[in-house]
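First the structure, in the form of structure tokens, and then the observations on it.
Just one protein chain is left out here, and the rest sit where they should.
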Amino acid sequence: MGKLKLIIDGIIKNNPTFVLILGMCPTLGTTTSAINGMGMGLATLFVLVLSNMTISAIAKLIPEQVRIPSYIVVIAAFVTIVQLLLQAYLPSLYETLGLFIPLIVVNCIVLGRAEAFANKNSVIDSACDGLGVGLGFTIALTILGFVRELLGSGSIFGWKFIDGDGILAFVLAPGAFIVLAYLIVLFRKVTAKKA
Amino acid sequence: MAKESSFKNMVITLSLICLICSALLGVVYSVTKAPIEAAELAKINNAIKAVVPECDNNPSEEMMEVEGCVVYPAKVNGNIVGYAIKVKASGFGGPIQMMVGFNADGTIYNTSVISHAETPGLGAKITGEIPTRTQIVGKNPASSNLTVTKDGGEIDAITASTITSRAFLKGVEAAYKVFVELQKQQQPWEN
Partner (left out) sequence: MEYIIIIISAVFVNNILLSQFLGVCPFLGVSKKVNTALGMSAAVTFVMALSTLVTFLLQYYVLVPLGIGFLQTVSFILVIAGLVQMVEIILKKISPALYQALGIFLPLITTNCCVLGVALLVVNNEFTFGGDPHMLNLGQSVVYAVASALGFGLAITLFAGIREQLDLNNVPKAFRGVPISLIVAGIMAMAFMGFSGIV
């Protein structure tokens, strides 16, 4: 399978946020700004690539019945590593993302890709798949964060261009749901035209 | 394709995976322990620096605990020039961790909000240079009524965020109580 195709598929055809509708919790909870969304996406990408590679490598050694718990432990280990690294070297991002970092472990995307792809394919292919899906997720979160930040705080990547606040609803709970809805519709329209 | 799912295999595989993961995590933990502590310390030091006058000692090394709050003394040539007191207030959306800095005479030098869970655009403004925080600078809680105007005090609350403003000022009041206790402890013979 073409490695590049795998990556591109993850971004467009299998985009976890706009197509597969997976990993909604961090998508809604961490996109109050573009940087936060990007940070969350990249942390998840890190876990995705590493866990996909590891699970692909050891899949044959794991008995069928303990498959899921084993994958979960591997994923949880990588998530903890991300937690510790962020806490040590990017403490402000760590505080902003808060609870959602350990929640990467129950992000359906990670376990989903492990189950659907990594345990049946080679290590390199699995890495590409993880990279593609992770990039798709990161791009989706960054876009969502960008829109919410633009409309809600009047800033772009932290650079404020208005005095005072924007339309606060966008950085609060309702905004998350509603902006995501419109982005999915937009994505559908754009990709439908291509087909 | 995979190994046979006998009970023995399952237990061994899962246990092995858990052990290896735990060991790996133990290693990463020991490597990141120091940077994590350093980052925490940097956060506290920044807050201290923002709330007390220039000092030549290292306040976080001389920290003391008084009335359940951590106190960081700022000194010049061994003489106290101020105290930074860390308090936790009950904000609207959760705890507000703040650092309140007093001059040696009891007037407020400055305040710093370390962390909070207030609503963006409303209570979250507490971290900015807003009247609620700037109006108390230089005032002495012993002689001024540092509560919001709604409660009969002199301080302007954040618009539509009275609860956050009240919580903040309550935190300042709690810090002042600690300061008073400190004074008592420093000069027992005067009381």
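Residue numbering begins at 1 within each chain, and the chains themselves are lettered A and B in the order written.
Here is the rule we go by: a residue touches a chain if its C-beta (ideal position, glycine included) is under 8 Å from a C-beta of that chain, and two chains touch if they have at least 3 such contacts.
All values reported here derive from a predicted model rather than from experimental measurement.
Visitor: Can you list the shown chains that the omitted chain is in contact with?
Guide: Hidden chain, whole complex, touched shown chains: A, B.
Visitor: Tell me which of A:I8, A:C108 or A:V123 is the one touching the absent chain.
Guide: A:C108
Visitor: Kindly state which of the options A:I11, A:A77, A:A118 or A:V133 is in contact with the chain not pictured.
Guide: Considering the complete complex, A:A77 is the one touching the chain left out.
Visitor: Given the contact definition stated above, which residue among A:L22, A:L93 or A:V171 touches the chain not shown here?
Guide: Looking across A:L22, A:L93 or A:V171, the contact with the absent chain belongs to A:L22.
Visitor: With the missing chain put back, one of A:I12, A:L90, A:L151 or A:A169 would touch it. Which one?
Guide: Going through A:I12, A:L90, A:L151 or A:A169 one by one, A:A169 is the residue touching the chain not shown.
Visitor: Based on the whole complex, identify which of B:S22, B:N58, B:N145 or B:T159 touches the chain you can't see.
Guide: Selected residue, touching the omitted chain: B:S22.
Visitor: Of the residues in chain A, which ones touch the absent chain?
Guide: 21-25, 28-29, 68-69, 72-73, 76-77, 79-80, 83-84, 99, 102-103, 105-108, 111, 169, 172-178, 180-182, 184-185, 188-189
Visitor: Taking the full complex into account, what residues of chain B touch the chain not shown?
Guide: 18, 21-22, 25-26, 28-29, 88-92, 94-95, 119, 163
Following the convention adopted for this analysis, only the chains that are shown with their structure count from here on.
Visitor: Cα centroid separation between chain A and chain B, in whole Å?
Guide: Once rounded, the distance between the two centres reads 32 Å.
Visitor: Would you tell me which residues of chain A are touching chain B in their complex?
Guide: By the definition above, chain A touches chain B via 32, 59-67, 69-70, 73-74, 76-77, 80-81, 84-85, 87-89, 91, 95, 152-153, 165, 168, 171-172.
Visitor: Using the touch definition up top, name the residues of chain B that touch chain A in the complex.
Guide: Touch residues, chain B against chain A: 1-6, 9-10, 13-14, 17-18, 21, 24-25, 28-29, 32, 35-36, 39-40, 43, 115, 119-122.
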